[in-house]
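Everything below concerns the one structure shown next.
Of the protein chains in this complex, all but one are displayed in their positions.
Let's turn to chain A:
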């Protein structure tokens, strides 16, 4: 039986965060990564950017082609892990092979949700999810002949897919069950700005409704909505989110809630077995409890923290929370933390909208700290706010300034500024001492 010191299941960003950290400290140990998809590590978040007739797979690679070789990693691709024996430290593959490990990371991601609706079946040739390279390739093949598309789901991925399809010249409709698009992700005001941007570009948005049924046989020919509206289509994209892939962990007896449960060292209930990314439930420092955060930076950072602990260097993941950078047509949006929370949840909310530039800012505050924020249009230097939020800095004394476009370090009171800028040596030692 083959054996690796470090074994990773899932070949995506969580795996890369782990591998890069392992190798910055440990050049000698053996590492292998098992990936069900047959591809070199690529970025699924790039799908909307490369929706085209010819998919440039090379451009979608997340790391260069020599990545595994350069970092001394054995890729086991096109193989699925089907069994895990945590007592024996053994993983079983779908071809019957077994691999034993020293430490294991589960970075199995999520599985796209397909709601139970009559006729909605991604086996049909023109109904597709939008989460994997294979989906993109399938949609791309259909594009030359498609005129009308319907997207189920008005979340980030659905809306990005809708915009990309619109830009390919298709007539696009988005169908969202909630009363507004992006309902759990942004506040109502931002939802309206986004809906307006789509409507201006003649993308139809149907909210508060869903498919009653999908029409057609082998090929979907259209959908009927619950309100009776009928939308003909030759392409149907299902983008209603993903659920954590926990089957392997659950069968192995690991503690699983919605996602695989991990402690702040990213270790699961089984010693030596770690989990990160879309498959795991991590501690959100603002919520004060664990939740699934299906976000790119969370997978990378979780993989990194797992690596430290796998190496025996104790590290906690204490900076996880929700964060999104997104753009729809001419709107750039950045949100982080509990950005949709409001006064009824016990927070103070300050906001400002400038109608001429359509720029909008909303800050959620409590106990002298930022708990969340939304920036629309004026997103430059947004990371400073994230920094203040993660560090739990007191902001009451300058809170009105948060709403100003030109916010920067010089807006922050001197003492705090010095504290924030010292870490990476922005200012000279002399200046720090003298300011």
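The rule is short, and it goes like this: a residue touches a chain if its C-beta (ideal position, glycine included) is under 8 Å from a C-beta of that chain, and two chains touch if they have at least 3 such contacts; residues count from 1.
We take it that contacts and distances are computed from a predicted model.
Asks: For the chain omitted from this view, which of "Phenylalanine--tRNA ligase beta subunit", "Transporter", "Nitrate/nitrite transport system ATP-binding protein" or "Carbon-monoxide dehydrogenase iron sulfur subunit" is its UniProt protein name?
Replies: Its record in UniProt gives the absent chain the protein name "Carbon-monoxide dehydrogenase iron sulfur subunit".
Asks: Which listed residue (A:114, A:142, A:325 or A:416) would be found touching the missing chain in the intact complex?
Replies: Of the listed residues, the one touching the omitted chain is A:325.
Asks: For the chain left off this view, which of A:274, A:296, A:328 or A:363 is in contact with it?
Replies: A:296
Asks: Touching the absent chain in the whole complex: find that residue among A:132, A:306 or A:382.
Replies: Of the candidates A:132, A:306 or A:382, A:382 is in touch with the missing chain.
Asks: Touching residues of chain A against the unshown chain: what are they?
Replies: Touching the chain left out of view, chain A contributes residues 17, 23-24, 43, 45-46, 49, 59, 61-63, 296-297, 300-301, 304, 323-327, 332, 334, 336, 379-384, 386-387, 390, 408-411, 420-422, 424-432, 434-435.
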